[in-house]
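One structure follows; several queries about it will come next.
With one protein chain withheld, the remaining protein chains of the complex are depicted in position.
Our next item is subunit A:
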Amino acid sequence: MDFSWSPADPILALFVPECENQPARVSLAQIPSKEELRQKNLFSVSDCKMYWQSNGDYLAVKVDRYTKTKKNTYTGFELFRIKERDIPIEVLELDNKNDKIIAFAWEPKGHRFAVIHGDNPRPEISFYSVRSGTKTSRVSKLTTLKGKQANALYWSPGGRFLILAGLKGFNGQLEFFDVDELETMASAEHFMATDVEWDPTGRYVATSVTSVHEMENGFNIWSFNGKLLYRILKDHFLQNTERKLNKEKRVPIMVDVTSMGEITAIAARIGVDRSQIDLDSIHVPPGEDCGIPSDDDDLMEEDPLEFDTGFGNILVVDNLPVVPKEKFEKLEGVVRKIYSQLGVIKEDGLWMPVDPEAELSKEKTHGYKLDRSHIFVVNMFDDIEKFLKVPDEWAPPEIKPYVPGENLQQWLADEKARDQFVIRAGNDTEVLWNDARQLKPELVYKRSTESFVQWSPPETYLATVHRQGAAIWGGATTFNRLMRYAHPHVKLIDFSPGERYLVTYSSHEPSNPRDTHRVVLNIFDVRTGKVMRDFKGSADEFAVGGTGGVTGWSPADPILALFVPECGNQPARVSLVQIPSKEELRQKNLFSVSDCKMYWQSNGDYLAVKVDRYTKTKKSTYTGFELFRIKERDIPIEVLELDNKNDKIIAFAWEPKGHRFAVIHGDNPRPDISFYSVRSGTNTGRVSKLTTLKGKQANALYWSPGGRFLILAGLKGFNGQLEFFDVDELETMASAEHFMATDVEWDPTGRYVATSVTSVHEMENGFNIWSFNGKLLYRILKDHFFQYLWRPRPPSFLSKEKEEEIAKNLKRYSKKYEAEDQDVSLQLSEQDREKRKKLKEEWEAWINEWKRLHEEEKMEREKLRDGEASDEEEEYEAKEVEVEEIINVTEEIIPFEESQQ
């Protein structure tokens, strides 16, 4: 039993399934006259669906029929032309009638429909017209598009345009199709899109990713022809309903209780089991209220348009000549003529003071020469008022008293020398102290943000990125907003190394591949918030340099390392260039290079260039390193090859400020890790291998910022294996696991390490804090954990000599801190003990109170148990009971032989 209302007329289309000897049938009934307008019998029907055209002109009934064997079904359409005489019915079968129908949609207000049929993953789309050209009474196929990744059809509300959408399984493929021209206007993708919605005017389309997925939530707005206009990302995006669509009229059908009997009567007559129909699911055709006023009517009334009530549209034209009365009309004609060229003058819209005084505006007529001595001066009416208000006497501007800003570096003077970090989880951003002594973090500041956050490089600010722009926060104890930088849809930000300038970047992906990639770069002064420079335009205008090149700045000196790929007869080469003098400091030619990567040591002392070369057969590659010693005379280059040069390089990392590096090489799942030094022992001019660790579950290397210590991390595929390695002693300090860990981050002092599971997984989200030697200090779980960032520290003011001296006398300095640590831990255990004692006491008190009440009820309980005095139910006791049981007694007389004597 299935039925459907015509969207325009009080006509109900009913499908009555097969019943005893009656074949199944589709019938159209006029309501309320209950007259059957048309009906058709159908045989061996397995399923049936009805599709009304939006004007109610046509009805398509999709009928799935069993084949003779009853094993398969095939599909056909019955098309009813409701508005024509006798309602002719036409049968339509697809070219291949075994095709599965994936989607069907009528053109709104039109005479065409589109069908997606065939098999996933590449079904076909056919367009039909029920009234095409001269053949107005026959259905004709317009075209078939083969193999489209689409599973849903969205006609523009005005018809003609259609979006073929491949939602869900198809990852959000969108094709904007013009059905008049039968051509694709644009193809695009909104990755993971779940919904498509036209705006009611058919000018724009919204595609959205609702929170059925975790990722990519938000919506895109497109023009009707497939141009991406803008893109908004919102986590937990649930619904995008364009406002006017909400005005769908809903009529409460239950209002008229007396008509229930009538409904039942109708139901009985047309053979409908009324109990099977959910009345709430019935929608009255739009524009038809069956005489029942809707509660929503008041919502339908449009808000009155607001008109501009100011004087913004009024011009005052000044400096007109003073004319006698008889010439007034002529002057008015002239003025009218001048201004009607520029716009429409409303009826009675021109008013000219007859008395000789006036003034005027608008750029085009300002300075209009009526004649030699009369030049127009045109002003906006509002301006006149504004300028009239300017006081005649000059008042000295008020001087704001100087408010000293907060000490933005105060956190560095923390008594306990703790470090701060910021985390982002759910909607919240929190700044916390890492209090390793107390084994817990301490909250400094919390607020909610929209997008990612970033610390400014030396220490001072925390930058948050929002849809409208970026903002920076800082302060002594609380985080106050210091400045805002407007930049809509900002994607990336970065601070200049001295944190004086902030660069913000946004780009606009072209929806049409032929369009250029638009980018906007703004450079702000961090303190004043002023835009210093901005760059707008297509990406191509800003991109310089050749293709395929790799560059890398030295972290310390103005030296740029360049890789220039092979070009014609020129071999590929790596060169070091001094900037800005552009002097080439060193270069090396390389042959048959397939790939190249550069790794600078953090002081800029060394540069390692990883070069993948083709073997002679060009079928495989092998890897070598070119090591540049930047600070030595003439920059010597050394070639390093691994023991097995076919090994794949998984990771490479220089020791910060040091002379060693570590390489993960070999094959998953158990690659090897080798350590090299470019300056070990006496052999200062040669690279030497320190050791190789075989078969470690690691795919990432994290050196402590102070060097010496290294974490071999097996992230992602390796489930978060962590090995804390001491490179001085070449020994493993600790092995641990932070299950599913995705990120590892050392604190800026190298004392602690944070490992975190960010929300790439659903589970286990949160972070662990470890000491440098692999002791787990504490563990915080947070759902939807996005980001963990230590607050960077500024470079030390101590000279190298001073640092060395401190390192030498470390014992002396550390005494004080050790004592402090001791105190804290004592105090902590004292506090802890107090707390525990209190908890235990509270518990005891509670239990005692309970026992008292329990004793009072003892008698009643005994009664419930039929007098069984067994209130010792709590005190279970096992008694050992010895049971002696005499099984048998046998008496036996043993003959006593006297003869033995």
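Definition applied: contacts are C-beta pairs under 8 Å (C-beta built on N, C-alpha and C of every residue); 3 or more make two chains touch, one makes a residue touch a chain; residues count from 1.
Criterion: contacts and distances are computed from a predicted model.
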Worksheet item: What is the missing chain called in its UniProt entry, if the choices are "TBC1 domain family member 10A", "Ras-related protein Rab7", "Ubiquitin-like protease family profile domain-containing protein" or "Eukaryotic translation initiation factor 3 subunit I"?
Response: "Eukaryotic translation initiation factor 3 subunit I"
Response to the item:
By the document's definition of touch, the residue of A:Glu20, A:Glu181, A:Glu326 or A:Glu860 touching the omitted chain is A:Glu860
Worksheet entry | Contact partner of the left-out chain, one of A:Lys775, A:Lys802 or A:Arg836 | A:Arg836
Fill in: From A:Asn171, A:Thr691, A:Asn719 or A:Asn809, residue that would touch the chain that is not displayed
A:Asn719
Worksheet item: For subunit A, which residues lie in contact with the unshown chain of the complex?
Response: 719, 739-740, 763-764, 781, 836, 839-840, 843, 846-847, 850, 853-854, 857, 860-861, 864-866, 873-874, 876, 878
